[in-house]
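Here the complex is missing one protein chain, while the rest keep their positions.
Residue numbering begins at 1 within each chain, and the chains themselves are lettered A, B and C in the order written.
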Amino acid sequence: MHLEKARSYSDLRERLSRRDRGLSEKVMSLEDASALITDGQSVGIGGSMMSRTPMAMIWQLIRSGRKNLVCSRSITTSEGDLLLGSGLSNHIITSWFSQGIMWGISKVMRMHVESGQARYDEWSHLAIGMRFRAGAMGVPFMPMRPMLGSDVLASRPEARVINCPFTSENILLVPALNPDVAIIHVHSCDPYGNARIEGLQFMDIDLAMAADKVILTTERIISNDQIRRAPDQTKIPFFCVDGVVEVPFGSAPHECYGVYEPMMNHLDSYVRKVNSDPIGGMKSYLDEHIYAPRSWNDYLNLIGLEEVLGAAHRGRSND
Amino acid sequence: MHLEKARSYSDLRERLSRRDRGLSEKVMSLEDASALITDGQSVGIGGSMMSRTPMAMIWQLIRSGRKNLVCSRSITTSEGDLLLGSGLSNHIITSWFSQGIMWGISKVMRMHVESGQARYDEWSHLAIGMRFRAGAMGVPFMPMRPMLGSDVLASRPEARVINCPFTSENILLVPALNPDVAIIHVHSCDPYGNARIEGLQFMDIDLAMAADKVILTTERIISNDQIRRAPDQTKIPFFCVDGVVEVPFGSAPHECYGVYEPMMNHLDSYVRKVNSDPIGGMKSYLDEHIYAPRSWNDYLNLIGLEEVLGAAHRGRSND
Amino acid sequence: MTKLAEFTTNEHLAILSARELRNGQVVFAGIGIPLLAAALAQRAHCPNLTILFEGGTIGALVEPGRLPPSTNDQRGAKRSNMVLGSSEVLLLLQRGYVDIGFMGGAQIDKYGNLNSSLINGTGNKSAIRLPGSGGGNDIASLTNLMVTMKHEKRRFVEHVDFVTSPGWLRGRSTRHESGLQSGGAFRVVTELAVFGFDEHSREMKVIALNPGVSPSQVQENTGFELLFDSDLPITQLPTGTELRILRELDPDGVLTS
Partner (left out) sequence: MTKLAEFTTNEHLAILSARELRNGQVVFAGIGIPLLAAALAQRAHCPNLTILFEGGTIGALVEPGRLPPSTNDQRGAKRSNMVLGSSEVLLLLQRGYVDIGFMGGAQIDKYGNLNSSLINGTGNKSAIRLPGSGGGNDIASLTNLMVTMKHEKRRFVEHVDFVTSPGWLRGRSTRHESGLQSGGAFRVVTELAVFGFDEHSREMKVIALNPGVSPSQVQENTGFELLFDSDLPITQLPTGTELRILRELDPDGVLTS
């Protein structure tokens, strides 16, 4: 089994030193953004479960024919099905992989993983977080206490147990995870990439700092002047952002805090389709919903206006 | 030399398990709050430089006659003079200790430290931060890269250099710092201790999570309903807070972001007084400004209405 | 009252679980029955109970009729006391701020180890890849763990195929020796009984029976030999108040039907 490794500091610094970190405009189309990712790269995915998943970006990457990405995420749901079913990824690093809490086990995940077509590296949720955090901090590992004693640890030779030099306890060290690219959906950002995330942050800030390259999709682009009026609301700084794409409803059919809730009718019908036939059902979903639409708005139209607006109504009104 | 040690996990958990972590009201007077701290304890101090220093709390602790605290802070300025000059502390753990950028070296610090009356443990700024962070996270150490090769490290046998098990690099491990008590000044909090901090956060969130007990002074108390309207603005959760004291201008003569700037005339006259005579000048400042006033508002009155209001005008108007 | 006294298994599990919580505790609640039980406890006898969700919600306000679809989404976070990053909320457990971790289980063994990762293949049955740990491993590693689940022999096994979320590992001091210094399996609640763990051997032990359930019935539905407390109380039937609150919280029976 190939073991991922913490990258050397000199490699990390070298790659970062070559990035353009000036205050420059990075607004581009989904298609242009997808060209920033190449086959086989490691890609960290923002959000968690059914929240702020960068769906539009994943949708575009499938359309653009990217293959064999190594994808990492805190918790993986229906987008994970699409990653495997489309061939966009054959290796998922995450703590949990299903279609969502209410639908049981993903038949798509099962088929790909049990057959050995795809690899699912399971870590505890905190371990995924600490791996991104070590990556964000520029250190090769983070210490943590869970996973000791479990088969989750036994399955992950990438981690190390040490005897703490201060307290003589067993401490687990998990290796830094510095993806080649991070794709993250945010509420708003300016053209330079200064981004705001409202409500639940998940692991997105660490992920953004850890990656070698960051693509943001955003519900809307705001001005740098707006950013400067409340600098303590900025969650991701411009200099770690390489692409900004404005995509309203860019997490559909998942949710975006305070903007829309998940579009459950669409997800229900998706799950019925692929779980009854993980190959044919997936092919038909990909054909109809990913390859066929001319634009992201066309895709939203397939979800249906009523469903989209209903999700927006619930997302905005329930506080 | 006595070496501070990272506390054992069982001790850390044991102390925390005994704390009342329910949603209960903790509003009290400065005097009552000072009774939560006993002589010789280790106390982490929030804010940094001349920002959000919990001055009113320090002022009260001196009045209450506390002695020999081990005080830790990111960067220490004029409040550090008062800690040493009053006998409130004889051991400071920090990265920088002066009265403020514009006044050169603190004669009070020099007198106490050079004579051996007090101990000043110097760490790099990041090391102080990582020590609080390890404490906040419940791990015995954090890895970092600075301090290697320097005499700052050579003077700190509490830290350890290890060979990284992942990358074979030299990595520094700094031990967790879990103060017995943290004292932090915030912009607003509810009666339970859910706290908001605007602008610069310094190391206060880690400090609050790391300490065994937390006392907040706050510019104003707001309702829990206000907190719940914007839960992503809460920076410190109620269950790590043990005391809440409402003290407007509680950082004077230092600043509080967006509320008031530093009161430089007062600080100038303070520095002239103590640097010209670190013993007599300090005694007279303590007598006149700390022991004599009947209340914190009386102390503000000694700073002077014009100076206080001028600082507030500048603090609120310059965005 | 007669009408109210009819209840579903899930309602029963939620009510029995809620009773295990104490006022003033901080509880990390998973989705499903745990969430519902914590919300019920808060409204019934623990007004001062603090509920945390995995997504980063601190002091959640679970509103009747508005149960969140998962503990990682906005509906669980709104009107809470604080929202945090996912790592931060788990670090609260590691630091020790949380008393009880509370989740459902798919497969448990006699030492309270939980499996949500992998069912081994046997004979002509191939292996099954389950969703995995999520926060389960972290919660079980760091807190006093409560588990609620349906009582089926195939779920209560001698040894789980894969220890996703550690209980007492191989019993006695093996958990502590692995480096897990805090927490451990604390309670298991099923529709048949309430279980604790022996203080020394760390084997699962029946500590209370639900009304109408016999010790042998519990044993027959369990894939390993159970310990039984010498004194076995019978749990109280769900009260009208408990059922009323529960049904207000989940009027459509999303989690309890």
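Miscellaneous remarks
We take it that a residue touches a chain if its C-beta (ideal position, glycine included) is under 8 Å from a C-beta of that chain, and two chains touch if they have at least 3 such contacts.
Small disclaimer: the values here were computed from a predicted structure and weren't measured.
Interchain touches from the omitted chain, evaluated on the whole complex, reach A, B.
Of the options B:G149, B:G280 or B:G304, the residue whose C-beta touches the omitted chain is B:G149.
In the complete assembly, the contact with the undisplayed chain comes from A:S17, out of A:S17, A:S115 or A:S317. If you put the hidden chain back, the residue from A:W59, A:F132 or A:F238 that touches it is A:F238. Residue in contact with the omitted chain (choice from B:G258, B:P293 or B:G310): B:G258.
In the full complex, subunit B contacts the hidden chain through residues 48-51, 74-75, 94-98, 100-102, 105-106, 109-110, 113-114, 120, 122-127, 129-130, 132-133, 144-152, 161, 169-172, 199-206, 255, 257-258, 261-262, 264, 315, 318-319. The set of subunit A residues touching the chain not shown comprises 9-10, 12-13, 16-17, 20-24, 136-139, 192, 194, 209-210, 224, 227-229, 231-232, 234, 237-240.
Everything that follows uses one rule, which is that only the chains that are shown with their structure count from here on.
Annotation: A-C is the more contact-rich of the chain pairs B-C and A-C, by number of C-beta pairs in contact. One simple way to say how far apart two chains are is to compare their mean CA positions; for subunit A and subunit B this gives 38 Å. Between subunit B and subunit C the centroid-to-centroid distance comes to 40 Å (mean Cα coordinates, whole Å). Multi-chain contact residues, meaning those touching two or more other chains, occur in subunit A at positions 144-145, 169, 171, 199, 201, 319. For subunit C, the set of residues that touch two or more other chains comprises 57, 77-79, 83-84, 91, 94, 181.
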